[in-house]
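Right, I'll just put the structure down here and ask away after.
Apart from one protein chain that is not included, each protein chain of the complex appears where it belongs.
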Amino acid sequence: MSNKFKRAALATLLATPMAAVPTLGAAQDIEVATAVPTEVGYILTTFLFLVGGFLVFWMAAGFAMLEAGLVRSKNVTMQLTKNMGLFGLACIFYYLIGFNLMYPGDGWTVAGVIGAFAPTVLEPVGVGADATDLSYASVGSDFFFQLMFCAATASIVSGAVAERIKLWPFLIFTVVLTAVIYPVQASWKWGGGFLDVANFQDFAGSTVVHSVGGWAALTGAIILGPRLGKYKGGRVHPFMGSNLPLATLGTFILWLGWFGFNGGSQLAMGSVGDVADISRIFANTNAAAAAGSVAALILTQLMFKKPDLTMILNGALAGLVAITAEPLTPSLGQASLIGAVGGALVVFAVPMLDRFKIDDVVGAIPVHLFAGIWGTIAVVFTNKGATLGAQLYGILVVGFFVIVASAIVWFALKVTMGIRVSEEEEVNGLDMAELGMEAYPEFTIG
Amino acid sequence: MSNKFKRAALATLLATPMAAVPTLGAAQDIEVATAVPTEVGYILTTFLFLVGGFLVFWMAAGFAMLEAGLVRSKNVTMQLTKNMGLFGLACIFYYLIGFNLMYPGDGWTVAGVIGAFAPTVLEPVGVGADATDLSYASVGSDFFFQLMFCAATASIVSGAVAERIKLWPFLIFTVVLTAVIYPVQASWKWGGGFLDVANFQDFAGSTVVHSVGGWAALTGAIILGPRLGKYKGGRVHPFMGSNLPLATLGTFILWLGWFGFNGGSQLAMGSVGDVADISRIFANTNAAAAAGSVAALILTQLMFKKPDLTMILNGALAGLVAITAEPLTPSLGQASLIGAVGGALVVFAVPMLDRFKIDDVVGAIPVHLFAGIWGTIAVVFTNKGATLGAQLYGILVVGFFVIVASAIVWFALKVTMGIRVSEEEEVNGLDMAELGMEAYPEFTIG
Partner (left out) sequence: MSNKFKRAALATLLATPMAAVPTLGAAQDIEVATAVPTEVGYILTTFLFLVGGFLVFWMAAGFAMLEAGLVRSKNVTMQLTKNMGLFGLACIFYYLIGFNLMYPGDGWTVAGVIGAFAPTVLEPVGVGADATDLSYASVGSDFFFQLMFCAATASIVSGAVAERIKLWPFLIFTVVLTAVIYPVQASWKWGGGFLDVANFQDFAGSTVVHSVGGWAALTGAIILGPRLGKYKGGRVHPFMGSNLPLATLGTFILWLGWFGFNGGSQLAMGSVGDVADISRIFANTNAAAAAGSVAALILTQLMFKKPDLTMILNGALAGLVAITAEPLTPSLGQASLIGAVGGALVVFAVPMLDRFKIDDVVGAIPVHLFAGIWGTIAVVFTNKGATLGAQLYGILVVGFFVIVASAIVWFALKVTMGIRVSEEEEVNGLDMAELGMEAYPEFTIG
């Protein structure tokens, strides 16, 4: 089930439980015992969304810890505040606007391009079987699951623009991203819009989620400019992360959450085939992450003579992003290779970005954008239904839209309220300047 | 399913799977395929308790991290030790005494008021379908789930009385709280006691869990007195938390665990209606937390000109506490409003407590007590079955009981072994004084 849209896909989803019905007509037949009752299928798929959803929720903590660990201690409170704030706002605006914009069903405002405008309404309390379409899952679980993807997209941005962006402009960008930019482009594929019609394939969001966060981050990082002193005197000055255990914890959290991200995107658990597919997805997702981290471990040893932990962490994440567009069809070996290439990309891309003086504090652009593009292209190697043309079309269309939309928002914010703190504030740290609260008041040395 | 008691509620719970039976009488009917077999319902509800239970278990880590992050580094080892100790003791005493005191079934010692006295006995190994009441869930899963609620209640207390209480008196208080105080009052509602008969509504424990922890904390904080220097010279001296990423991590952990806390309190997953309700609960729980955090973000910006991360964290938690009394009936918009009011309460209540010189180190009283009261009252706005009278009655009865019982225990401990460390020990930090072990021996400055 490489397709994620809610209502249009029901016909296919329906096929699975209904296949049991003819068998049941012959009721005495022993085969009756093997079928999955329709209501059980509904319960199982709904529960998949809930478990998958809480795992993807958990990724919000992962992003917060990863980013807090990779910035300098004088900017940690700010990074935490941004992550809390963006998540809260994403929840509110995806509810008010995003969800129905992304999944309009038959209610497109512009067919296949712009969805419907309405806040989310859940099914009634104590809904009975009669009142419910039993072929899919509860609306509440679907909303809960999809909301977390939207929030993850926003989380990607915050790391890249860290240590110099003001709080409120960032949060306002988040609102536009989660209310409009993310849902609109996601509707094109997962809402059954024109990219879906064009056979663009993206199982769990290498493009729809990760590259979108990546493009928004790239646009922001360019418009914002690098941190003071980062490229001083024509050389790259590395700013070391203040707390590597925290960054490692964040990576493990994200890795854990990704099982829900990719596994839940099967969107069905009411048949043997579906749950076996979810199992493949879990195993492949893990294999890609492992291979991505090992690729970065070996490459940094070979290239720099010393393994680089932050590259290893980002290598694992890049492996995860790379497998996300197609975690189902690869074998374990293919999944490992796809992940390893993702991890390798990070090792090569970080210095490349520095050459262009694009200052991405946590490596979000290599991880989410470059590995996202790679993963979207790699679909064609294992999924016979995918074509290179359609994949490139999807990547370019989404990229163009997000770059333009993000740039408009970033520039509007720059012109109106400014997006960057003053030089003095940046030097002293955003925590004291914008928040008046240190993350580690007793630890840091003068 | 707003009712949590184990055995008395079985009649209602039974209704759901049994509804399938008449249909099944006409066995050739195609409708057979849609029904949930009774054993499947038992498995699904049991699994709900296990997943919900491990999520609520995880909240123990959340409390530990939140509190360790918000105390000063000289008291961190102590705070961790308290959290480990209280959890272990809660497990032992809820098993030995609490569970059957809370859920006496037909075995009340004093009908509706005092439950049964007996350690918990689980069902036999390899229990067959015949030996089991298939209309609910396994005893083991129920015990596991309920135990975690009891432990959470104790965790609430430890934050408020931090940085000056001695270890062992605190742990002894925990024993009484988890063996007696919590289970007795919980039996009044969730064990089918007199508050349940009086139509008091508390779905997952805004009053039964959170306000109980809050009242015990308030009583303890008053009897213990404020930390040295906190209100010196008539001014409030803020003591900054030593590790805000840890506090943020703790908040995310608690937020994650809350999906199990509220979702598992549906107490059934064997029907379409139940799982759809659980989905609503997940979505509403998340919405309330998000709105609570955003409310605190905006209010602290407006009131103090700078957003306050610790208020934002507590705002999210207050939103969670507020929605806990009724996470099912609100719409997403109503849940957001209920959570936002909870978050706002924190912003206003923290200075208010300071005015009364009640020193609550982590904000446990605003979060768990005030937001718990608010959430219990707010039930009447969305649940037509609730009345303001019954809600206030429940709040007052539980409050009165917990204040009196806690005060007796705190005073008894104060008189016998003392509850507060010496001034010198408090100044030097509890870690060295009581434990001889620093949490961060290499970090802290002189």
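Letters are used for the chains, namely A and B, taken in the order the chains are written, and counting of residues starts over at 1 for each.
Definition applied: a contact is a pair of C-beta atoms (placed from the backbone, for glycine too) under 8 Å apart; a residue touches a chain by one contact, two chains touch by 3 or more.
Here the structure is a predicted model, which is why all the values come from computation and not from measurement.
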Sole contact to the chain not displayed, among A:276, A:388 or A:427: A:276
Contacting the left-out chain: of A:198, A:223 or A:309, that is A:309
Which residue, A:244, A:392 or A:407, contacts the hidden chain when the whole complex is considered? A:244
Chain A residues touching the chain left out here are 27-28, 30, 32-37, 40, 44, 51, 55, 72-73, 240-245, 248-249, 251-253, 255-256, 259, 263, 269-273, 275-280, 282-283, 286-287, 289-291, 293-294, 297, 301, 306-310, 312-313, 316, 328-329, 331-333, 336, 440, 443-445
In chain B, positions touching the absent partner: 17, 20-21, 24-25, 27, 32, 35, 37-40, 42-43, 46-47, 49-51, 53-54, 57-58, 60-61, 64-65, 68-69, 76-77, 80-81, 83-85, 87-92, 95, 119-123, 125-129, 132, 134, 138-141, 143-144, 147, 167-168, 243, 246, 249, 434-443, 445
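Just so we're on the same page, only the chains that are shown with their structure count from here on.
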Since chain A and chain B are copies of the same chain sequence, what is the angle of the rotation superposing the Cα atoms of one on the other, rounded to the nearest 5°? 120
Just give me the whole-number Å value for how far the CA centre of chain A lies from that of chain B. 31
